[in-house]
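Yeah, one chain of the complex is gone here, protein chain that is, but the others are all in their spots.
Showing subunit A:
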Amino acid sequence: MSELREIMLDAATPDRDWLADHHALLHEGRRRVRRRRLAIATAAAAATVLAAALAVAVASR
């Protein structure tokens, strides 16, 4: 084991116990996934509307 790794291992000894909040992680993760899906769906819908508008414009020429 290298000297620096040994010092780092010692230095990274936690001052107190800590556990991630699983419920908060899942809640926030699901919220971001929903937000991302909504953003993708919105962009897809906007692209569809734009394509339709272009098609109408071309057809009416």
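The rule is simple: a contact is a pair of C-beta atoms (placed from the backbone, for glycine too) under 8 Å apart; a residue touches a chain by one contact, two chains touch by 3 or more; residues count from 1.
Quick note on the criterion: contacts and distances are computed from a predicted model.
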| item | value |
| --- | --- |
| Name per UniProt, for the chain absent here [options: "E family RNA polymerase sigma-70 factor", "Electron transfer flavoprotein subunit alpha/FixB family protein", "Cysteine-rich domain-containing protein" or "Spermidine/putrescine import ATP-binding protein PotA"] | "E family RNA polymerase sigma-70 factor" |
| Absent chain, residues of subunit A that touch it | 2-5, 7-16, 18-22, 24-26, 28-30, 32-33, 36 |
